[in-house]
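Left out: one protein chain. Kept in place: all the others.
The letters A, B and C name the chains in turn, as written, and every chain counts its residues from 1.
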Amino acid sequence: MQRIGVFVCWCGSNIAGTVDVKAVAEALKNEPGVVFSTDYQYMCSQAGQDIIKNAIKEHNLSGIVVCSCSPRMHEQTFRKTAQAAGLNPYMVEISNIREQCSWVHKDMEKGTEKAIILGKAAIAKVNLNAPLTPGESPVTKRALVIGGGIAGIQTALDIADAGFPVDIVETKPTIGGKMAQLDKTFPTLDCAACILTPKMVDAGQSDKIRIFSYSEVSQVKGFVGNFDVTIKKKARYVKEDLCTGCGLCTEKCPQKKVPNEFNLGMDNRRAIYIPFAQAVPKVATIDADYCTMLKSGKCGVCSKVCTAGAIDYTQKDEYIEEKYGAIVVATGYNPISMDKFDEYAYNQSKDVITSLEFERLTNAAGPTAGKLLRPSDNKHPHTIVFVQCVGSRCANCAEKGKEYCSKICCMYTAKHAMLTRDKYPDTDVYVFYIDVRTPGKSFDEFYRRAVEEYGVHYIKGMVGKIAPEGDVLKVQASDLINNKQIHIDADLVVLAAAIEPDKSARPLATMLTASMDTNDFFTEAHPKLRPVESPTAGVFLSGACQGPKDIPETVAQAGAAASKVIGLLAKDKLMGNPCVAHSNELMCNGCSSCERVCPYGAITYSDKEFRMPDRTVAIRRVASVNEAVCQGCGACTVACPSGAMDLKGFANNQIVAEVDAICK
Amino acid sequence: MQKINSTMLIEKAAQLLENGTADRVLGWKKGEFDYDITPAVFNSVDQIKKEFVFGDFCGANLSKYLVKETRKGDGKVAVFLKPCDTYSFNQLLTEKRFDREKVYAVGISCEGMADIFKVKQIAGDGIVSVSSDGENVKVETLYDGEKTIKLSDVIAERCINCKSRKCVAYDELMGEEGEIIDSDRFDMVSKIESMSEDERFGFWQNELSKCIRCNACRNVCPACTCEKCVFDNPDSCAQNKAPADSFEEKMFHIIRAFHVAGRCTDCGECSRVCPQNIPLHLLNRKFIKDIDTFYGEYQAGAQVGSRAPLVDYTEGDIEPGEAVMKGESENA
Amino acid sequence: MRKCSLQNLETVFEKISESMTLYIPADTKDGADFTKWTKGVQMSQALNTNRSAKDFFFPQTEDLVEFKTEGKNIEVIDTRKESEDFAVFGVRACDVKSFDILDRVFLTEPYDSYYATRREHGVIFSLACTRPAETCFCGTFGINPAEPGADVSMWKTDSEMFFEANTEKGKEILKKLESVTQSADASDVDGQKKKTGEIMKKLPLSDLSAEKFGKGMTSKYFDSPKWRELSATCIGCGTCTFVCPTCQCYDIKDFNSGKGVIRYRCWDSCMYSDFTKMAHGNSRNSQTERFRQRFMHKLVYYPDNNDGMFSCVGCGRCLNKCPISMNIVKVMKTLGGEDNE
Partner (left out) sequence: MQINGEFKPLIVAFCCNWCSYAGADLAGNNRLAYPENVKIIKVPCSCRVNPMFILRAFQRGADGVIICGCHPGDCHYTSGNYYTRRRMSLLFSMLNFLGIEKERTRVEWVSAAEGAKFAATMNEFTEAVAALGENKRLEDLRCKR
């Protein structure tokens, strides 16, 4: 049986004006477990807190009820008071007789009556309270960043800058991501490489950052502060520590017909390659699908020319296990496939290209050395049509495209159109759009310049059909403003393809028990208040994996994610919220209902041996809650049909006791 | 297509033991009369040949026994499952209640089981023997001699409203796989929905007041496989042994139905075993019907691993206020 | 002996209910059950009621005492009300016999005053059987369905109902019924008794014998391997217990209504996993043990303590109601048959 003290606060006249506080203190004296009851003008004042502390000591109280303002106001205060007097802070219950009683009722008699009932409910609850201690877990002071694009690089740099070691895992042979493929960036038109490559170098040279390129995350176990991650380092058949990146092998390799993915297949590379000149790490990689040596055992040219002796045809995939305190997901995006958009003839004509391909075509390091030439015949195009929203905002064509707005296309199309007109004044440039969305800083001015200064023809309307005919592409479109059909003979058509999360995100989300929306973008812990955290504690989101973003937004979010990680890694120990779920293994059926409703992946299962009531021994699957991960929402407690799952601090019997007390 | 009969099953059961596929068989055992058949575990071919039986009174759903039976020893358990039982089987697997590796499931096609109480209502007391040829039921009674009744007149209520004759899980199939069928199983639910509030209350007050809390509905239910039921657990705040007040009757049946909502495969065992003939399956069917209406059709047990509607959501789900109206007016 | 024509039965009901509440078996959509008689309620033709007459004397739940708290004081309130007189009409011989069994439990020390009060105030009109069912085996326990007993025995012929008082209470009530009944001769029902006797011989369970059971048989059956087999598919529900006219176990529970505590008792079943659960746990942990307990109690333990009297009356309710059709007949045949194997 508890020894409960009740402390009724007047809050000056805030409570005492409508509630007879003395009558409340008197009435609650007789409740089961109550051994002391008093009232005071301001319980939260130092003098008030002293009354509580003294009573705890003098009456050897095991729990207290403070009838006062909202727990949102002073629960913490009174918990600290209790703790200072040697009482577990979770043995404190607040009865809200101000915001939810004296302030909303006017009749003294009725207000007093209600205050007594609310007090009784709190007493009934505290009678069933048990001291709670927040769980502690250590923090591994190392972060993992999955994805080496601008988002991942920036996050890693910021974390490293704060002094914590970071690992970047990148599936490609180099970091850099999509930004490395871009030519110029809107709205300032800086060269992408000029602003990205220094960051890549910084990352490569930082003593706090390790880059696992050509690698993937293959397993994640553990929880916030204590993740155990297995990283698969794919065999690249080149010893990274020996390769100097001289590039001789990539020139001598006899296998020249490998489509160059960095240039989106618009030119070829060798079977041993370095994706681009500024790659980090600048290490060659052998493409096992094309290497004659690996396929047939005949060749070995690269090995012969490599003076560093870095070539190793016997290399195997390597698995590295590492511990991390925090994980940042920065898996980025890809343009969607154009296969389903037959009307735009993407697969019929080489001269229908995507915007990313256009970036490569205009990039000085691209397949045409920056000269805008038609892919089909390498001729200079004169009439260029840009089509926006290809697969974006597809509410009625969900099977082909995406319902959401891809956000970046309006601006990069304006950039493309402007740059084309700037460099090639002899061109006619048309842009077909549904809306032009320019909500960023200096965005609208940028778009206006394209229209007004560079004479780009912006036409509101969608392209219905593109048909290759001889030398030209017959573009059939509607002009909604002038309400007419338009026919343009274009030399080049550029499709602003919608973007989608990288395909690696879905299996990764499963590994991380992080949730995703229907489009496979990662869900944030709270859309407004916790935009860079995933609901799974210790997992953070950076860049386009969470939703379409342009570079400045991505960098901002990357920094925000890094600051969250730094905040986590700066702690030596994590103190959990002690009001967490708890599974009674003896009653658990292992049915997985709780696991399925848990937004945090806090529930795991294990097979355990049980001595059954009939004296047999059975192996049963039972749930256990990871207290460091559980946030205490209680969804599992209702999903559990057997009642094996309960919530500390808001236990079934506590809530029922409150119900009973209120309904008496 | 030949109807599955005792001989075929006895042969199969014996074969599974003999060839080592399984070391025990869950099946049905002959009773004292022709109709009082007991589910049983058979350990020997001898026993199978002597006691195994299959016929129109083998209504019992054997799937739930697998939870207990697979925990015993290492060998495999062979089990015979009618189409509706295969749904329970899948649902139990979804909830990981037994190890699939330890079971050899034989699906058997089914055209519906007979209800002995219907037979008695027609044939009268004192049944000495009862047998059927798949079309007619021959009954001999102490007082009225022999009578022939159409099997279709004594088919159990739940089989008349059968949702599916498709075996959705098995290692081996006897007879046809069967098909999902259109049934009028929600008719009675609709009928109650279209009653006035007072009539609905009257209907259920009358039905539930018959409850004696024998727990047969719960204990037979393949969805109720909790290690310990909340109603038996003194710490659950819901423990209760008898309907001491009419509230307790409602509490028990509402919560029981809620706990199996989205998990109930509609096998109808609850109503079959109720000694007080309370149409308990209607509570479960109400939930099934509502789930179908609110969230799209969902059949528990149709697939292993499917996500039950109550552990799932969409952002655009119906609001409770609208749901109540929809659950009421759908048929009005 | 008294009699009345079946058409006049209603006047008998009317007469009885002048002085007490009367319950008669009446048809519902789910079979017959004892129903409070009011004008127009017809007596069922069914062989027996779904639930037994036990319910009137040992109801499923019954308040024992109430505690009220006022501040820190507790007041103890006796909630018992002096029962009103009541009559139960048409109780079959098997159910009548069940009262002998229940009386031995409740009316010996410690005396159960709750049950006793109801027994004192209840009058039982028994009714001889004419059409026993295949599930009947009262004969196994020496019960003659043609001589049902209790306060008043009744026989029903095609046109008349006959009444014979067996107890003082019975005589008293028949006296009250004199105005609505006529005098009759005991031999008037002989023919019917004989007919019932003939049918009894033809019943499929007529050869079921309890000889191998009874006093002192614990060691013979307790460790039989057959229990495991018999109980293998028992689902552990309480159907058999709750429809049984002789099962008399109960649990005592407290209900905290918020205003006080009501201590009540309710039926319990030895088939339940939490039956007689104590601080150390359960006394019988497996369903096999629980299953064995129920049948051993009926066939061995009770006879051990009650001069060989069995605590089964062969009413057949459990045969009809068990979800898996396992029952005392199968148990007796399986265990009793062991000798022959």
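Simple rule for what comes next: contacts are C-beta pairs under 8 Å (C-beta built on N, C-alpha and C of every residue); 3 or more make two chains touch, one makes a residue touch a chain.
Small disclaimer: the values here were computed from a predicted structure and weren't measured.
Novice: So there's a chain missing from this view; which of the remaining chains does it actually touch?
Specialist: Output: missing chain touches A, B, C.
Novice: Out of B:Met8, B:Val45, B:Leu173 or B:Met251, which touches the unshown chain?
Specialist: B:Met251
Novice: In the whole complex, not just what's shown, which of A:Ala288, A:Cys405 or A:Ile655 touches the removed chain?
Specialist: A:Ile655
Novice: Among B:Val67, B:Val304 or B:Ile318, choose the residue that contacts the chain missing from this document, as touch is defined above.
Specialist: Considering the complete complex, B:Ile318 is the one touching the chain left out.
Novice: Of C:Gly191, C:Gly258 or C:Gly308, which sits in contact with the chain we cannot see?
Specialist: Only one listed residue reaches the unshown chain, and that is C:Gly258.
Novice: Applying the definition given at the start, please give the residues of subunit C touching the unseen chain.
Specialist: That gives, for subunit C, the contact residues 66, 255, 257-260, 262.
Novice: Kindly note down the residues of subunit B that lie in touch with the hidden chain.
Specialist: Against the left-out chain, subunit B lists 189, 192-193, 197-205, 230, 237-238, 244-248, 250-251, 254-255, 257-258, 261, 283, 286-287, 290-291, 294-295, 309-315, 317-321, 323-324, 326-328.
Novice: Would you write out the residues of subunit A that touch the absent chain, in ascending order?
Specialist: Per the touch rule, subunit A residues meeting the hidden chain are 70-72, 96, 98-101, 103-107, 110-111, 113-114, 117-118, 121, 515, 523, 525-527, 535, 579, 597, 599, 631-635, 637-639, 647, 650, 652, 655-656, 658-660, 662-664.
We adopt the following convention: only the chains that are shown with their structure count from here on.
Novice: What is the shape of the graph in which nodes denote protein chains and edges denote touching chain pairs (line, ring, star, complete, other)?
Specialist: Shape = complete; every chain linked to every other.
Novice: More contacting C-beta pairs: B-C or A-C?
Specialist: Comparing A-C with B-C, the pair joined by more C-beta contacts is B-C.
Novice: If you average all the Cα positions, which chain's own average lands nearest?
Specialist: Central chain: B.
Novice: Could you tell me the distance, in whole angstrom, between the mean C-alpha positions of subunit A and subunit B?
Specialist: 45
Novice: Centroid from C-alpha atoms only, then distance subunit A to subunit C, rounded to Å. What do you get?
Specialist: 68
Novice: Suppose each chain is reduced to the average of its Cα coordinates; what separation in Å results between subunit B and subunit C?
Specialist: 30
Novice: Given the complex with subunit C, which residues does subunit B contribute to the contact?
Specialist: Contacts found on subunit B: 31-33, 36-41, 60, 65, 125-128, 142-143, 210, 212-216, 218-220, 232, 241-244, 269, 272-273, 275-277.
Novice: Which residues of subunit C touch subunit A in their complex?
Specialist: Touching subunit A: residues 71-72, 256, 258-259, 273, 281-282, 285-289 of subunit C.
Novice: In the complex, go through subunit B and note every residue touching subunit A.
Specialist: Per the stated touch rule, the residues are 71-72, 94-97, 225-230, 233, 235-238, 259-260, 307-308, 310-312.
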